[in-house]
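Sharing a structure here in structure tokens format.
One chain of protein is taken out of this complex; the other chains stay put.
Going by the order they are written in, the chains are A and B; count residues from 1 in each one.
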Amino acid sequence: MIVISAKILDDIVAHAREEQPNEACGLLAGVESTVGQSYRLTNVDGSPEHFSLDIREQFAAVKEMRAAGLEMLAVYHSHPATPARMSAEDLRLAFTPGIAYVIVSLADPDQPVVKSFRILDGSPIEEQVSIQELEQ
Amino acid sequence: MSLGFEEIERYSRQILLQQVGGKGQEKLLASKVLLVGAGGLGSPASMYLAAAGVGTIGLIDGDKVDLTNLQRQIVHFTDDIGTPKVESAAAKLKAINPAVNVETYEALALADNILGIVSRYDFIIDGTDNFPAKFLINDACHFAGVPFSHAGILRFDGQLFTVIPGETACYRCLFGGPPPANAVPSCSQAGVLGGVAGVIGCLQATEALKYLLGVGELLTDRMLIFDALSMRFREAKFRRNPRCPLCGENPTITELRDEEQIACDLKAAKA
Partner (left out) sequence: MQITSNGKPAEVTDNITVTDLLKELKVATPEYVSVELNGEILDREQFATIRVSDGDTVEFLYFMGGGEL
């Protein structure tokens, strides 16, 4: 399972909305399975149907994470018009082992959906997303 | 125990099977299976278990039959709307096979009741529809030492695997530890094609019967994944995780805990 704070969840949904009609993408970092930080990265493809992370930004983000004592927990991207499911291409390009693949769907603009998947022996299996309310 | 004439008739089609025989049938009649959830998965699973002559079937479900259930929860009929699901199901199971003893628990499966209930049975079927319940069943079966079938269905997909606690990979081996106390599981409504519930629920019943009979290879350390749209089954292999918080080398989960209420609406950033 992956634990994401309400604030970060809001942020990745906002990112997805801002990048419409294109797919937004970024990284989530944290400790164990709790995400503490999100990183918005540029979608080099600039497309409503494809995304690629900018490699330089990827290297920079990973170093920032490491300096903050965090590790990469997930890559997130948005589906501006389709459900929060890993497409065959999403799956084919899911090379990084050991992380979650988070998808934000804006298919229903009033009800964004965020799902997380782990790749098990080449198959995407949905996992629980827990929303962490930060203590006031 | 020996089988009466009517029992031999009733179960003849499985007694004929070399791996079952009269002895196997007697085993089933002496067995107890608990279904957590009398819904999409629990419906077909419970019916096949009753039909096969599992002597005691337990059903735990806190809901009442709703019109929206009828599209796939085939143990419930139109006239049952408003009735507790466990009662509706029990009546049909007894109609299928009067010899089955049906034990009903009209309650939500929660940390304070599930362990005691699970401990009374030989095999558990997870027929629940939410992640927190699946973790709870996984943990309870681990502490009670009772094998269970995990399964889930959504839209046109289904998945299942069997866990022998202490021997094979558990749900947490794959999906990790509990969330912090101030975290709430998210949910989203989605549909499911009725037939998918049937496919997976029947597979769960089949696993239960195999376990009770001691035949075949159980679906352990591998997940069966069904994609109804492409009509493909595939298998994902995995292993026990030495860092599993429940069954690993240094467990951090030592008791059952309920998660907070599920949040069905994500806080949405305004457009």
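In this section, a residue touches a chain if its C-beta (ideal position, glycine included) is under 8 Å from a C-beta of that chain, and two chains touch if they have at least 3 such contacts.
Just so it is clear, the model here is predicted, and its values are computed rather than measured.
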Using the touch definition given at the top, which of the shown chains does the missing chain touch?
A
Of the residues A:V75, A:L106 or A:I131, which one touches the chain left out of the display?
A:V75
Of the residues A:I2, A:A16, A:V35 or A:L53, which one touches the chain left out of the display?
A:L53
Residue list for subunit A contacting the dropped chain reads 23, 25, 45, 47, 49-53, 55-56, 58-59, 62-63, 66, 75, 77, 79, 82, 86-90, 93-97
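Note that only the chains that are shown with their structure count from here on.
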In the complex, the residues of subunit B that touch subunit A are 131-132, 135, 152, 154, 159, 174-177, 179-180, 182-186, 188, 223, 225, 234-238, 259, 263, 265-269, 271
In the complex, subunit A touches subunit B at residues 1, 3, 6, 9-11, 13-14, 17, 32-34, 84, 109-115, 118, 120-123, 125-135
